[in-house]
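What you see is the complex with one protein chain gone and the rest in place.
Note that the chains take the letters A and B in the order they are written out, and that residue 1 is the start of every chain.
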């Protein structure tokens, strides 16, 4: 092989690998990302059954019902609309009524959101940012009040 | 008074970094030995000063000196001594001081052990390191001063975030920082080389031990962080593709690529331009990680109190260092001469392949981490990029890389014979195939990919072993002479084999723990038993207990296998009194390399609790593999050839020459 050919092979293989990587990234960005939605967005726009979304808001006061087999039902609200959620598993330490929460899962055919993961804030000063902004958009955000306990 | 002394030491260190930023590089450009000679002693002095202020801050924590704001905000007099100590870096200000401490520590290391470096390279490297240090000390003083005082001190502090009150915090951040920040010295070497215009094989040799050192600690730090999250967060997961984790993982990927491309540069003077760029990128990714974590762009347990001024300041530093070094690179790199030639099938070719896949993978992680932030900033749309994205992008890029790993060391430089290389790997391939089939036989066809993953891991491990075995030619020259050759193998060869074996182990752990994990979530009452993976777990009841600064509800479980009691686990739910914050403490039973993992949910008041039980086969291999990888780095660093090149005293030089022969 000549010097030029060698360099071409090198550049060619580099280009091929990068092209594959780029393709993978693009495919993944199309299919594997999860959109964040507030209860209002879900109620107004609807969600195709089976599409994964992240639902965020406040856990409605008095809505948490635990049943056997570690199943729990609760409602997530952005104060304008609420969405019912079911989840089977251990809730995070900081899951509380009236506090911010982000759940990920799909909307079932009955309109109930079936979550397979529930994230609550990491510590008492943290309300998920998406939740805070969604609440602000609803005009129900009361500044610092929601951030401190 | 002592606190103020520490504060002064920090301020003085800042002034001294300014001196260090100017004199040595000026000396190097003017070829003035005296000015260059300033660099090593000052680098040590800088370390002493920062160490002083760090010790003083630690003292304030240990004594609960609540006249220091930082102590008030993050400590509590009832906190156990260990956590008073580790609390020093469990907050923004303290951890940035640790950051700076490690920055100057690496400078001092080069000052003390850099005797084998050319004086001008050492002087400029230390000057560049001082630029970075000056930037970060200024950041501390201007926006995050840990020595801010309170005239009327309160009597009690706010305590440390309970999640951070764990032995993991004692180990994870320092290890991670040594790795993260350690790449700063590689960066300084790269910038110095660009300034001096001398980028050659010898440069790669000089940089390698420092890169290895940083990489070694970064590997340990990431592994430790992963294990910590695994047992402290109580979710049973060990890697979440959380942006903060990615922030430490990206420098690791780039650093790994750098280690490999530096080998090509050292041996063949090829890939010079690329290696220098990687050195700059690696530290830039460390800086980017620091920015993401500290600016409040990301919200997580790592984002301590956030403050927009800090974000802007770090962003400024980021732009100056990354922008400046890349501009310098764009200006100087075209002047570099082409290096040695090589055929596509050769050791160099293999290492290029490694670099390609590692950087592509790093780019995928980069996109996945930053895309949501960019999208939010541009369109306001909120998305989350989680494990599925990374499984689809990162995973496929790793598979060909792992397939190629065993080939690398057996290929020869310049031009290699692929057939001969394959011959040396027959045994490894056979073993991998065998274990794949065994796994299919044991678990059936319902998990198609997992046995292939097992096979891949075995292939990497067996490849590493067979590399060593064929190198010493055990089968041809007999055991005794073979053993002598084994001992005589250079440290770097051992290091490569050990690190490759380690990555195989980690892959094996990942595959088995993900594919063959068993999980149950259920509500248990005292006396209930759940069966999982051949273990019978009985909930014996729960009882309250008091810790030094928390109260907890402890569930008592007994684990039986075939009727015989093998372990008792006490997972618990804690409430830390000062912050009224709950945490989950998982109960873990390790058997062989596998683990039974038990975590409690909230109690239901009537004695019943929600319980999550996992059986995670071979999961500890994930972290053991990482430890072995860093062990490989230690072997490589120990390679005495890395210390060759001591120029100054004639006597010393002869010694090193003798050692080399």
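Here is the rule we use: a residue touches a chain if its C-beta (ideal position, glycine included) is under 8 Å from a C-beta of that chain, and two chains touch if they have at least 3 such contacts.
Note that contacts and distances are computed from a predicted model.
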From "ABC transporter permease", "Cytochrome c-type biogenesis protein cycH", "Transcriptional regulator" or "Sigma-70 family RNA polymerase sigma factor", the hidden chain's UniProt protein name: "Cytochrome c-type biogenesis protein cycH"
Which displayed chains the unshown chain touches: B
Hidden-chain contact residue, picked from the options B:201, B:233 or B:633: B:201
Selected residue (touches chain absent from view) among B:25, B:49 or B:229: B:49
Sole residue of B:237, B:340, B:526 or B:603 that reaches the chain not shown, by the stated touch rule: B:340
Residues of subunit B in contact with the chain not shown: 1-5, 7-9, 11-12, 14-16, 18-19, 23, 26, 30-35, 37-38, 40-42, 44-45, 49, 52, 60, 63-67, 77-78, 116-121, 141, 145, 147, 149, 151, 153, 155-156, 200-202, 205-206, 267-269, 340, 412-414, 471, 473, 485, 490, 641, 644-648, 653, 656-657, 660-661
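By our rule, only the chains that are shown with their structure count from here on.
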Averaged-CA centre spacing for the pair subunit B and subunit A, given as whole angstrom: 28
Residues of subunit B touching subunit A in the complex: 161, 163, 234-235, 299-301, 303, 305, 341-344, 352-353, 356-357, 360-361, 363-364, 367-368, 371-372, 381-386, 388-389, 392-393, 396-397, 521-523, 573, 579-584, 599-602, 604, 610-612
Contacting residues of subunit A [partner subunit B, same complex]: 1, 3, 6, 9-10, 13-14, 17-18, 20-21, 24-25, 27-29, 31-36, 54, 66, 68-70, 88-94, 104, 122-126, 128-130, 133, 149
